[in-house]
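Taken from a larger complex, these chains appear in their original positions, while the remainder are omitted.
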Amino acid sequence: MNTLTSIKAAPSPLELGRFADEATPLIRNCWYVAGFADEISRDIISRRLLGIDIALYRTLAGEAVAVRNRCPHRSFPLAKGKLDGDTLVCGYHGMQFDPSGRCVNMPSMPLVPTNANVRSFPLAERGPIVWIWMGEADHADEALVPETPWLADPAWKSVRGQYHIKTDYVTMHENLLDQTHFPFLHPGTVGTPEYARSKLDVRRDGDVIVIDRALRDAAPPGIYGVPMQLMDKKVDRFSEARFVSPALHTAYASVVDRADASGEPKTYRFNITHLLTPETNGTIHYWWFNTRDERLDDAEADAFLLAASEAAYLEDVDALEWISEVITSDIEPQFDLNFAADKPGLLMRRALFELAEAETSPALTAKD
Amino acid sequence: MNTLTSIKAAPSPLELGRFADEATPLIRNCWYVAGFADEISRDIISRRLLGIDIALYRTLAGEAVAVRNRCPHRSFPLAKGKLDGDTLVCGYHGMQFDPSGRCVNMPSMPLVPTNANVRSFPLAERGPIVWIWMGEADHADEALVPETPWLADPAWKSVRGQYHIKTDYVTMHENLLDQTHFPFLHPGTVGTPEYARSKLDVRRDGDVIVIDRALRDAAPPGIYGVPMQLMDKKVDRFSEARFVSPALHTAYASVVDRADASGEPKTYRFNITHLLTPETNGTIHYWWFNTRDERLDDAEADAFLLAASEAAYLEDVDALEWISEVITSDIEPQFDLNFAADKPGLLMRRALFELAEAETSPALTAKD
């Protein structure tokens, strides 16, 4: 147990300098989400990821492809072109690129120009998610793709959604690690009063931040109690929230009915997958899944969980965009105060800062 | 009498440097309007004043309260929160502030954190106006609140309005001190031809600029002649216009019917109150009252004065926004020419410049 009461309210500027914020360089050597798998098809789309505009499509065999959305000849956005088989054809002069980004034809030239390629990006498709590596290509290791097996497992059932948010991903990660806002920002869904001052176990494990919480013999939160038909019971609740990487926050929630109809204890599990890809330093693409292991074929549960998740996450979107607007437009900078409950967020900011620092150090850029 | 003909057309750059313009620092130690009294209620509103976003509400006892619209914890805009009695509750983590800005509860903390306050601003309510002091709190002297007793006196009757204008407040003050534009910008309302070259008495009295003008045996201007039913008469007209402070311009107009139905002379007085609060250096909040001491219960006069005032002031708004757009977008800066009739505006620009200079001098910032 670790309920600090002594993190001082005004951190020294020196310490602040060691925590990531919206100005910290984005971390490139990381698997991020490029999109839901079913967003990527034979219709080319474009999406800005970590500041770089990317064109996304699938080959005839169904393999997802990502290349920079800018022709190396006259900067035409390639996503406005078309596909000819597996080849991407620029809409301006017909220059053609294979899925690796290699130029295979320039109609105005008798020979294929060498060294006229477009940068391609490694992708890894896992269930409903296509991951992309925006860093140095020779560091792209598929073993590092975060594991989210519940998203592709028939023993689990998901509802899902996506938003574009005008905030920075650091603030969004802090929001996801912070449960003390639930009763105030989400009173109608996930917030129950005891969240504000519940005891947390917080730890940093490498670059991962983990929060554990247990609550016994309590009312279930509406978002899970209603669709699982547990609102008339007291339950035990366990939750773990994890900052896994710059791209991923996962929350594992369990609601335990100590004696179900058969008299046996029964556990209802919910895995919440929050996927963040910075579009720029100040805007993010956000995809989420709310996945459960009970009542899989219950369409009413689907509808309830979808509506409740959308309501809660839109409350976060609104709050974070309001805060971003305050920070951006205010003429007097403010050093936000920190309290004990902010420890998970501060640990995450420290981890992100160290990742950014390592990435911009000479050692890495020299690719040693 | 003071009709200069010799202010030279092209002032030297040195002299220009001594006149306020849109780039001059805003003057903070001054009472500005925060809003009409009836804009501030139990529904929290926010408004940016001198660059700082302010949350405004009333206590249960009806006292107006102003605090910075930014929670000191995570920068959430407090106006998006709610009121719990007289306490302002942040919508993100439930942090609570009393009307003085002192934190009285942080739900995630067992004890109330000290030194976690939000800045509050002195207010002074006078009739239909709530004034705010944006400067150093220990300089806030209610004796300095400008006096506008006619706005709360039952012997007078007002129509009123408010606009947001995309211009700087210096240019707006100059426009208010300038009557030579009336026949050209306001031909249908306040402009009568003799305004363009009428003789003015202009003087600077401390930081106040005063213009006096008298016109005997003339046609009344439509804006006053029509509602007072004087258009078939010749009248004597007297007017005084005053730059009172960065926040206030007042105009006192009298129309004298030398012999009314009873054969006696009768004076119709109109006090025009122009209230300006810079939102930023380039935008202003503008409130106005057109107040008279005759025909108080005449609804037709109300309607006419309201419509004519709105028409005239919107002509000013349009003109000033066009000018601001020209100045902002032009690639070739221009040093505007000055003529004799610009003397009131130049005196005001000089006074504003000196106020700004005094405020940014070391002596004041050291709070001696």
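Letters A and B mark the chains in the order given here, with residues in each chain numbered from 1 onward.
As a convention for this text, contacts are C-beta pairs under 8 Å (C-beta built on N, C-alpha and C of every residue); 3 or more make two chains touch, one makes a residue touch a chain.
Note that the structure is predicted; figures quoted are calculated from it, not measured.
The complex is a homo-oligomer: 2 chains are shown here, and the full assembly described by the structure file contains 3 identical copies.
Definition applied: only the chains that are shown with their structure count from here on.
Rounded to a multiple of 5, the C-alpha superposition of chain A onto chain B involves a rotation of 120 degrees. Taken in their complex, chain B has these residues touching chain A: 48, 51-53, 69-70, 72-77, 80, 89-94, 106-111, 113-116. Across the interface of their complex, chain B is touched by residues 5, 9-10, 178, 180-181, 183-185, 196-197, 319, 322-323, 325-327, 329-332, 334, 336-341 of chain A.
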